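One protein chain is absent from this view; the other protein chains keep their places.
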Amino acid sequence: MNMSQTKDIRTEEFLINMGPQHPSTHGVLFLEVKLDGEIVVDCTTHIGYLHRSMEKIAENRTYTQFIPFTDRIDYVASMNNNLGYVTAVEKLMNLEVPERAKYIRVIVAELNRIASHLIGIGTFAQDLGAFATPLFYCFREREKIIDIFDRICGNRLTYNYMRIGGVQFDLPKGIDETIKQFIAYMRPKLDDYDTLLTYNAIFLARSKGIGVLPKSLAIDYSVSGPNLRASGVRWDIRKEEPYLVYEKMEFDIPVGVNGDAWDRYKVRIEEMRQSLRIVEQALGALPEGDPTVKAGRIQKIAPGEAYMRTENPRGELGFYIVSDGSTYPYRLKIRAPSFSNLALLPELVKGLKVADIICVLGSLDILMGEIDR
Amino acid sequence: MKKMRQDEIFADIKAVFPEIQEEAGSGAAVIPKDLLLKVARYLRGEPLAFDNLHCVTAIDRKEKIEMVYILYSVSKRRALTLKIYLSPEDLNIASLASVWRSADWLERETYDMFGVVFSGHPDMRRILNPYDWKGYPLRKDYTHPEFIPKPRL
Amino acid sequence: MLTALTFIFMLTAAFAVLGFIAVSAMFLIWWERKVSAHIQSRFGPMRVGWHGVLQSIADAVKLLLKEDIRPARADKLIWWLAPFFAVVPSVMVFVAIPFGRTLVPRDLNIGILYIMAISSVCVIGVFMAGWGSNNKYSLLGGMRAGAQIISYELPLVLSIIAVVMRAGTPSMQKIVASQGSCWNIFHPDMMLVSVIYMISATAEVNRTPFDIPEAESELVAGFHTEYSGMKFAMFFVGEYTNLFIVAAIATTLFLGGWHGPILPPVVWFLIKTYALVFVWMWVRWTFPRVRVDQLMAFAWKVLTPAALVNLAIVGWLLLKR
Partner (left out) sequence: MVITKTIKGAKGIITGAWSLLKGLFVTIKYFFGPTTTVQYPAQKLPMTERFRGLVDLHPEKCITCYQCVKICPTACLAVTHKEADKKKILETFRYNMELCCFCGLCQQVCPTNAIYMNKIYEISVYDRKKLYINLLNPERYSEWINPTVK
């Protein structure tokens, strides 16, 4: 069969449905992938399977009643969601928060960032095939953080710990000792992940140079968080628009070089080290005072609108609240970081192999609860 | 973003587009509907370099639909909120997908929730609700077709 | 001449081997779950019997009771036959494996050649499972398995030829006998060969970092997605028996089979084999998975040239001696 005949052999494209129920789509995401053999020709995403109309619910709840719902937006980092929503309402009311509450919020948000990143890198390693071992190590560390939260606010995943103007409980006695122990326990573990995964030859081969996200494309798709910093853009809301007491904290922002899957993973590992530093400093400088707030007061907020961005582990979580003077918000828009992070998946994935789709999806660390709201 | 810088940006835009006003409460820049594409391209351009369309959403004020665009300039560390008032009858507006690529999904969500049609959008479909869903949920006059009563105690 | 006595002897040998395979497969399944559990700092099966010893039996009973679902438009005959092709070759290989000085079912004089020929039949089983299940993911898994096993067959056989050249005969017993004084692995020229053998054997048996055919994260479960009940159990037993065979061949070729100071030969053989199986399990629960094209590039661009170069060295050394 000489060369001329091979041209008219019709190769058919191979359409496979990845999702909505698939072992590694990080939630209920449906990817329609057109394959030519192993190479991805085109990939369309279908979302909305976890849509709970959070914004419609917000319009029928008072400001305090909506706090438990914010836990369920990004259910892996619900402290940061609480923080985002509560600071947005405080900005709307321009209400001053006691100093001790600010420090507690920073400690709790940074600990939750570590817990969220642990799940991010654990599932990323699992997607690359390191079956369950790194994931179990990450969950073992995350369990320690969750025990700390369990003692602070009484719940393990949906904390509902922050209130408008402060926090629900003060820190229990002896908790700073446990947090110090955790920091000392966690630091060598991060070095273990470096030897086990980051510089592992197969891990490098699978994730280096895959799904390269150029700087301009990242900004154009308004990607944010570790995915943006991995592409070399030094952009972190905790430094750009410092809220709470982040300007008093001294930490640096890890920035990647060429924005591929490995860089996104590496930025998350470095961010965990920085978060440990922040928690240490915040714990040291914890002032006295009463951070708690009585939940009963039904706030009536003067008409107006406010937009507040906070640095969620997955990116910039923005709350745009419009109030019309009643006890219910008139409109509440949740700008979820994973929503824009996922929008560029088809762009990144064209031309890669089937195994790389899962690698890129894992490295973006998206979360469906946040995307579908 | 300090208030002063906001006036500075505002003055720059006013120089080029006189029709722009500043909204009382939030300090957002309000522009008429048909100017959107021109203003967007100007904002994207070099002097102001707003390279990041952070969020597109709408507010149903019953007598008008308020379109809100929140823009950022990552290089120049600046923010701007752009507002456009639409009358509830003709709910279509130019799509910014050609200027910022993040607009694609954000506009689809606004269409899905409010019914604002973006002309020139590459793929004008619903994004969160099922594709054949009737009605626009976040409209104030939206009544849920079959409301499942909560089980009585 | 086939007298009644030799027939009875062959029958008992066959049943002994079958019994051993069943027990060792059960033990390996349980052991893998315990090893992987302790690597991940958890307990593993603890409830059924002391430290979950009876877990494999419980699994077997469960799989027996499970409904045997066949996909609607599956290719019935091929789908039904696939598990047999996964298990039967790995059972037939036990004929030539030397457990002890005299304890070998039948010492074929073409021992290792026979083993290689039979063990490459099981790739057909994987192919049939992939095609028969009429499911896109299994097809992808089946094709990947075919490509992987065929391209790793080459370095495997080349490394085995180096050993056969050194021992002078393909018969397994004589290879073990030739390692009486010092194991093959300690000869300078054999070290690289044993490493090549280990790597390509991992690929032969579809274990991480080469477990592309049933890559859980991409292909859901690869070629055995559509199998349930006893058919799935057959694939499972086939996989673990293959693992045992590959470890057994490695011990006979490189670690001096049943040679060992005080313990009886069979015990030595089992200790070495299960030590190698532990290494494979340890590797499986540590490394991520290699992508298909990297797997192919590694086989053709690295392993095969290295095996050829080594073959030349061994040949030159033999000529010189």
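By letter and in written order, the chains are A, B and C; residue numbering begins at 1 in each of them.
Quick note on the criterion: contacts are C-beta pairs under 8 Å (C-beta built on N, C-alpha and C of every residue); 3 or more make two chains touch, one makes a residue touch a chain.
Model, not experiment: these values are computed from the prediction.
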Legend entry - Chain not shown: contacting residue from A:N112, A:N200, A:S231 or A:N312: A:N200
Inset, instruction - Could you tell me which of A:I67, A:V233 or A:L361 touches the chain that is not displayed? - result: A:I67
Inset, instruction - Could you tell which one of A:E13, A:E177, A:D192 or A:D252 touches the chain left off the display? - result: A:D192
Legend entry - Full-complex contact with the absent chain, from C:Y152, C:Y197 or C:W285: C:W285
Inset, instruction - Pick out the residues on chain A that sit against the missing chain. - result: 61, 64-69, 71, 133, 137, 140, 143, 147, 150-155, 158, 160, 168-169, 172, 192, 195-197, 199-202, 204, 294-296
Inset, instruction - Against the chain that's been left off, what residues of chain C make contact? List them. - result: 35, 37-43, 46, 282-283, 285-287, 302
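Going forward, only the chains that are shown with their structure count from here on.
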Inset, instruction - Starting from the mean Cα coordinates of chain A and chain B, work out the distance between those two points in Å. - result: 25
Inset, instruction - Any chance you could list the residues of chain A touching two or more other chains? - result: none
Inset, instruction - Would you pull the chain A residues touching chain C in the complex into a rising list? - result: 14, 16, 22-24, 38, 125-133, 136-137, 140, 196-197, 200, 202-203, 205-206, 353-358
Inset, instruction - Mind listing the chain B positions that touch chain A in their complex? - result: 1, 25-26, 51-55, 57, 59-60, 68, 70, 72, 74, 77, 81, 100-102, 104-106, 109, 113, 126-130, 137-138
Legend entry - In the complex, chain A residues that touch chain B: 47-48, 51, 53, 55-56, 216-217, 219-222, 233, 235, 240-241, 303-307, 316, 318, 320, 322, 330-331, 333, 335, 339-340, 343-344, 372-373
